[in-house]
Structures are given as structure tokens and as C-alpha cells.
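Worksheet for the structure shown next.
Only one protein chain is missing; all other protein chains are in place.
Right, subunit A next:
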Amino acid sequence: MIVDMENTTAARIEKKLNQLRDENGVVTLGRVLTLVILARAGHSEMAVEAANYASHEHPCRIIVHVAHSATDETRLDAQLRMGGDAGASEVILLHGYGDLAEPTETLVSALLLPDAPIVAWWPHDFPENPSGSSIGRIAHRRITDSARADDPFASLAQLSRQYTPGDTDLAWTRVTNWRVQLAAVLDQVGPVAVREIVLEGAAVAPSMLLLGVWLSSKLDAPATIVGDESRRALDRVALVTDDGVVELDRPGRTVAVLTQPGQPEQQIAMPVRDLNACLAEELRRLDADEVYGEVITNGLASARITTRSADGTEVTTSLDEALSAAGDRAQDSPAVPDEEPGAMRRAQPGCVVGSGAGEDGA
């Protein structure tokens, strides 16, 4: 059921919700959290879809704030979705114009579930300081998505400076499967010294950088990130050990091949995950992700990371350099058509995010 309300207030929305429940028996299951999505006009549907999907695993109330032009006359429109139109959740879409284009605690507080954790999610751009923003302050978890931000690397650097326990970034979530498989590989290989780490992908993307930093700091070895525009997303990680090269390669979207010294090649089913699956993973834990915190702060600051393009023309040796070089290239290169249907980020120039941003490509 979908109910539209124009020029309304939070109090009237809450009243309407209760009324709908009374009249139509739209009774909901127990709710475990409130998910507040802070979206831009025209880019909210995919986020809502992902949230609906995640709500099957984590029954929640979803509040979507859609920011319209701040220069419009101040007004609030709303749409309520319940029952079959909302997955295992109820969705409240708030269209804020004028002063209400800025999402605040006072706008949503009447709609938050009592005594339930709050998760804030910025599906593309996020404010200067997510944890200091009005919604960010009351949220237990703050999910950003640097890969979908206008300038992914500036965003990553910003997240690094402002990290507060409870923050996570979907660029980190997207590499979970890689991390799982790489850790499993080292279980198999046994104790071995890793001398160098090489990551290859379409271009240097936030996910690759985070994975590189994590590997480099955990394995205490320098990492090289090679951007090759003929590839798609992150598709190869090699650990150079004393005994030979251990390599996990996913040239397509589904099957990865594991190569290690003295063993036949092993195939691993590792299909690309979509946004839905990543968000569901993200909602699985509501406490701070300490490992991410370590990677985004100290890891990013001290990692031994080199980036270069496949033809070897652009080489950077420090992370600062890498970040700015990647940013420059993003601005110089022509727009890459967005492959992922319905991807919500703006069409933006960028070998940087390229095909990897729409999904867990990285």
C-alpha cells in the first residue's frame, strides 16, 4: 500500500501510520532498527530497493530523506509504503524542500522507532563530517559510500580524518569476499612470509586501496596497486611469498581462480555481490567495525602503497600522492558510461570508480 501526503509534518505522518495500522491491519513484525537513508533527489529508489531487500534479514523501519533544492519554498512531502510495497519493512519517504532539504534530528525524531538502534546511510555524497551531522550524531552506525561520492579519494581522505567508531564505508564492505578468500588461502598455505602484494583492477578505486592497506598492514609487506583500464573493477590479488606467488584472480564476474605453488589451480565460486547484499552485510552488526577503523585511520596514513598504471607511466610512491594522482586522473579522463542499470551515482567522469562502483566489483 502506498499513501502520498503533500505539504505535511512528521506528526501528521506518524498519525497516518497509526491510522493505517488500525484500519488496514497492516501489522508489522518486530522491528530491530531504524534505517535512515539520506539521499539526493532522483537517486533514492535504488537505495530504497536495497534497504527493502536487507529488511528481510533485518526487519526495520526505513526513513528516506530526499533532499530537494534548498532554494525552494520550505515544505515537506511524504510517501508511506507498507505491506507488499515495502519488503519486510515500512518505508517513509520524506521529500524535503527549502529549509527541510537539510535532514535533521528534529525532522525525523517523531518517526524513529522507540529504543531501537539507528543506522544512517548516505548512498552517495555525505556531509563534511558524517558523525557530527545532525542525523549522524544520533545514529549508532553511519554508512558512507566513498566509491559513489563525487570525488571518491577526497571522500576517503575525509573519512580517514574524521573517523569515529561506528563509521563504515561500503567500499570496505565490497571487499569482504576477497578478504574472506585471501584469509582462507593463507589458512591453506600455512605460515609463509609475504614479500610483496600486488592488486590489479580497472583503476585505483577506494575498495582496492582499502584492501591494499589492510593486506599491507596485516602482512607487513609493501603493496602495489596497478590500474589497467582494460580490466573491470578489482580482479587480481597476488601475494608474492618466498615460496612463489599465491594469486587470486577473478577475470569475470563469477569465478575466481586460485593459484599457489605446488598445487593445481583451484576454482572458487565468487560472484560479484550487488548493493543489496552489501547493505545486508553492513546491517548484520551494529557495533563499531574496529578493523575498518584501523585501516581507514592508521592504515591509510602509514601504509606502504605504490600505485601505477598498467603501462607504467604514472607511478606514485606515497599515499598522498596516490590519492591526488587518482583524483586528477578522474577529472581528466572522459566520462565512462555507467554499466550498472539504475546505478544511482551521478554520471561522473572516472576511470576511478568506473564499473566497480555500481557493485561489489572491487
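Keep in mind that, in the parts below, contacts are C-beta pairs under 8 Å (C-beta built on N, C-alpha and C of every residue); 3 or more make two chains touch, one makes a residue touch a chain; residues count from 1.
Going forward, contacts and distances are computed from a predicted model.
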UniProt protein name of the chain not shown, from "Glucose-6-phosphate 1-dehydrogenase", "ABC transporter", "NADH-quinone oxidoreductase subunit H" or "Dipeptide transport system permease protein DppC": "Glucose-6-phosphate 1-dehydrogenase"
Of A:182, A:238 or A:305, the one touching the omitted chain in the full complex: A:182
Interface residues of subunit A (partner: the chain not displayed): 29-30, 32, 55-59, 88, 173, 176-177, 179-184, 186-188, 190-191, 215, 218-220, 252-255, 258, 263-271, 273, 281, 285, 289-291
